[in-house]
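Missing here is one protein chain; the remaining ones are kept as they sit in the complex.
The block that comes next holds chain A.
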Amino acid sequence: MTNLLPLIRNECLKIIKKKRFYVILLILLVLVPMFTYAQMRIAERSRDKFNSDWRLEIQQQITDNQNSLGSDRIPEEWKSYRRIFLQQLQYYLDHDVNPNEPSGVTFTREFVNNSVSLFIPLLIMAVASDLVSGERTTGTIKMLLTRPVRRWKVLFSKMVALLMFVSLIVLSVFVISYLISGLAFGYKGFNVPVFTGFQLNGDTVDMTKVHAVEQWKYLLMQGGLIWYVSIVVALLAFMVSVLVRSTAASIVVMMAALIAGTILTNMASAWTAAKYLFMVNMELTTYLAGTPAPIEGMTLGFSMAVLGIWGLAAVIISFAVFTKRDILN
């Protein structure tokens, strides 16, 4: 009977009026300048050291890594990681391309790479975690569910509003970090080539499929992958918000899962079954850059499938629980 559009409008309106989105923008506006400044200091230092010659700098990195390979104190896994890293650096050097060409675009690329597993999910949780639990905490859920609207429609409208805001958050991360870092590094750099398509084969890197893409294309691919991860994280946070009555508990549960993910990623490899957990599959952009996955056997397709299944399960559970549950208080 009731159309879905007005319901979605209601939910968007509530998210805006709660000022959650402004808080997210504010966080970005405070943190991004900090990272930009830090990055600027790094750039300055290496400029002093290598007289602005990036080839010298890369050469130095290669030598450093090679030296550390000889050390016994470094675990085997780290060594294989470094061997791969070495080969990639060499590839860049051979093709006369600076992988760290300082620019607003490069900064953005690196920044989102590093934010995908914790920072962006945290911003998403600011919206997602109290979408349902918030209505239960304040009791407004009773008003919401006693209107002549089927429960699945109420939940669906919330989910659509959430996905819209998640997209907006991902976009804001890109735009704000580009705009702010551009002040320091300049707004050029969209056409700088970036290599992608490194095939990892144990310790060696298969270069046959490596090709250069312009940085703006790379950024788009990154954006797509990060958006995908963000949607899955949002759906999971949404499910927790349906299951748990208090917003605080809902945030804690999600944070715990995400932090466990970063810890597990670092411990890695020994427990291979961990690769089926959503939180170790979140760094999709590493596949683009050619960094090794935390656990053997993980590929871009595998990670996306695992995330997809988790996301789908979250949606099914959310709807099953929300439409059936008695609202006792």
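In the analysis below, a residue touches a chain if its C-beta (ideal position, glycine included) is under 8 Å from a C-beta of that chain, and two chains touch if they have at least 3 such contacts; residues count from 1.
We adopt the following convention: contacts and distances are computed from a predicted model.
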item: Chain not present in the shown complex, as UniProt names it (candidates "PTS glucose transporter subunit IIA", "Ferredoxin", "ABC-2 type transport system ATP-binding protein" or "HPr family phosphocarrier protein"); value: "ABC-2 type transport system ATP-binding protein"
item: Which residue of A:95, A:150, A:188 or A:211 touches the chain not shown here; value: A:150
item: Contact footprint on chain A, counting only the chain that is left out; value: 1-2, 6-7, 9-10, 13-14, 17-19, 138-140, 142-150, 324, 326-328
